[in-house]
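Structure provided below as structure tokens; questions to follow.
Excluded from the complex is one protein chain; the other protein chains are retained at their positions.
Chain nomenclature is as follows: A and B, assigned in order of appearance, with residue numbering initiated at 1 for each chain independently.
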Amino acid sequence: MLLLIGSLVLFMLIGVPIAYSMGLSGLLYFLVYQPDLIAVLPARVYAGMNSSVMLSLPLFIVMGHLMNHGGLTGRLIDFCMLFVGRLRGGLGLVSVLTAMVFGGISGSSVSDAASIGQVMIPAMKKKGYPVRTATGLIAASSTMGMIIPPSIPMVIYAFAASESVGRLFLGSLIAGVMVGVFMLGIVLIIAHKNQFPCEEVDLAPAKVLRGTMEGLPALLMPLIVVGSVVTGIATATESAAVGALYALLVGLFVYRGLTFKDLPKLFGEAILSSANVMIIIAFSGVFTWILALEHVTQMIGMLFVQLQLGPTTAMLAVAVVILLIGFFVDVSPAILLLTPVFLPALKMLGVSPIQFGAVLISGLAVGLVTPPVGMCLNVCASVSGEGILSVFRGALPFLLANFLVVLLLCLFPVLSTWLPSLLMG
Amino acid sequence: MSGPAPAYQVHPVLRAEKLLMHLLTWLLTALFGLIFVLVVILVIMRYGFNTTIIGGSEATVMLFIYTTALGAAVDIARGKHIRIDALIDSLPLRIKSWLEGINLILIGILHAMLLYYSTQWISVVGNSEDPVLHIAEGLIEVAIPIGCAFAILFCITRLIALIMTPLPKPTN
Partner (left out) sequence: ADFNFKFAHSQPDSSVRHKSMLFFKEALEKESEGRISVEIFSGSQLGSEPEVMDMVKMGTVQGTRGGAFTKANKKFLIYTLPFLYDSTDAVLKAMRSDFGTHIADAAKANGYYIPATGVAGGFRVVTNNKHPINTPADVEGLKIRTPGIETIIKTFEALGASPTSIPYGEVYMALKMGVADGQENPPSNISVMKFYEAQTYLSLLNYQIHPDPLFVNLKWYEGLPDDLKTVFDKVSKEAIAWSDEHWLASEADYLKFLSDKLEVNEISAENRAKFVEKVRPVWDFYIQNGTFSEEEVNQAIEAGK
């Protein structure tokens, strides 16, 4: 066991890709302890790739690409401007609100950070917001992209936990909205303290109507995608495909930001990004197989019992581990490492897989904005030209919203379990 | 693994690598396009015509397996795999370059072992018939050794590129 974990950490530290680090440490384990079982290696790698649920991954990715290229971002920002632009700190509030709405459309935080950041960071700079605060705000608010459904990381968790994608999507919806609401509050406070400017928004009925009509095709997206999964009309994969088709049509014929010539490149990029994550899933299959073989889960369950942890204290302890791992490990591999280790033990204590999923996803979202490994941090830093640590410091006040939500999710299971059981029985 | 050195364009091995990468990327794009169209058709058939293609969704997953196996190999060539580079990026260039070489060799060894065991595995279980599509599962499982072969190839070409890339001057 020590060899397995120790070599995994070593391989990851010297820069071996995470997928192959898991494969190599698994290989080492078999060679040393179980040479008879080494034949299982290809079977586990194959099993990880052989998933109809995960087929939604490239489809969700291409859906995001199509939406971004189609000219969605500008419309959404204009639309959100109608609501909060005139308040103190208007651009900051618009950024958060846009990230929230965007969260309901795209499945990934990183793409949200890139597309909103490109427009909003320069705009806030121009209006005299400190660059650090502006960039940090975009980074922090982009966490909602993966918390508010649809969510690619949630699909990965659904795969790792063998749970219903629809239920899990609903399970993190309240959490995502809470992050947004808290963050709006924090922006308001900071804006008043620093006297950030308000925006002039023309609220003439004709303008409002036009802004709404232009935003509408994009706003229908969450209904189509999340609605179809939750109602059982379509599987996660089918809903992602329908969402991508819708984004394609809107981009080509309504927003007209897309041309047929763009498509091969967008599809090629999407499937390569998908393979990038899928190969981690494939090799994590080797890793989790060994964990099961060694009865690690039972050992962790025993540990919880010996420490006399109840479901809430255990959940809090695991949340701390999730936040710590989030500093160093990217979202997808972290899900694949943490789920098989903690979920079965937590289940024994009566924690719902929906609650664990909501805590896991909300907790790992914070990791996107913490150094040294934080994808949203990287993206925002490169958009604004600010250093990573500086962006992180700028994001910290806003991340309070995320920490608070993770805490609440641990303390009150009903925040995550209520909606799924209400709508899906 | 960024910034192609002049040698990159000159050396025939690396030109071949680039060509192969483009070919595979093109193939992956086509496969994914096919998957997308298939899934959309299946949804339309179900709700528009109350019918389905038996084995249609199984076929999409089979194509998907190929995209992962091949795509992961291409990502070795592109140097785009998800990894923790905080430590390695902070090391002196000479040590970093050595570590990159060791990493490529480790990845190559892993894929060589996987290639060997996967052919054994397929020879035992590969003739099992898929219960829906009634084709031998080995036809899909073979995506693993094919992907491994490309991965090993790209580990070698990357090693060559690494050796041929002169270390940038420390003044950089």
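Going forward, contacts are C-beta pairs under 8 Å (C-beta built on N, C-alpha and C of every residue); 3 or more make two chains touch, one makes a residue touch a chain.
Please read all numbers here as calculations on a predicted model, not as lab measurements.
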{"item": "Sole contact to the chain not displayed, among A:S106, A:T135, A:S164 or A:N402", "value": "A:S164"}
{"item": "Sole residue of A:L28, A:L219, A:I233 or A:L396 that reaches the chain not shown, by the stated touch rule", "value": "A:I233"}
{"item": "For chain A, the residues touching the chain missing from this view", "value": "36-37, 39-40, 43-44, 47, 162-164, 166-167, 229-233, 235, 289, 292-293, 297, 344, 423-425"}
{"item": "Missing-partner contacts on chain B, residue numbers", "value": "46, 50-52, 54, 57-58, 121, 124-125, 128-129, 131-132"}
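Keep in mind that, in the parts below, only the chains that are shown with their structure count from here on.
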{"item": "Whole-Å gap separating chain A and chain B, where each centre is the average of the chain's CA atoms", "value": "24"}
{"item": "Touching residues on chain A, where the partner in the complex is chain B", "value": "11-21, 23-24, 27, 38-39, 41-43, 45-46, 49-52, 54-55, 58-59, 62, 233-234, 237-238, 241-242, 244-245, 264, 267-268, 270-272, 274-280, 282, 328-330, 332-333, 372-373"}
{"item": "Chain B - residues contacting chain A, complex", "value": "25-26, 28-29, 31-33, 35-36, 39-40, 42-43, 47, 57, 60-61, 64-65, 67-72, 74-75, 78, 80-88, 99-100, 102-103, 106-107, 110, 113-114, 117-118, 120-122, 125, 140-141, 143-144"}
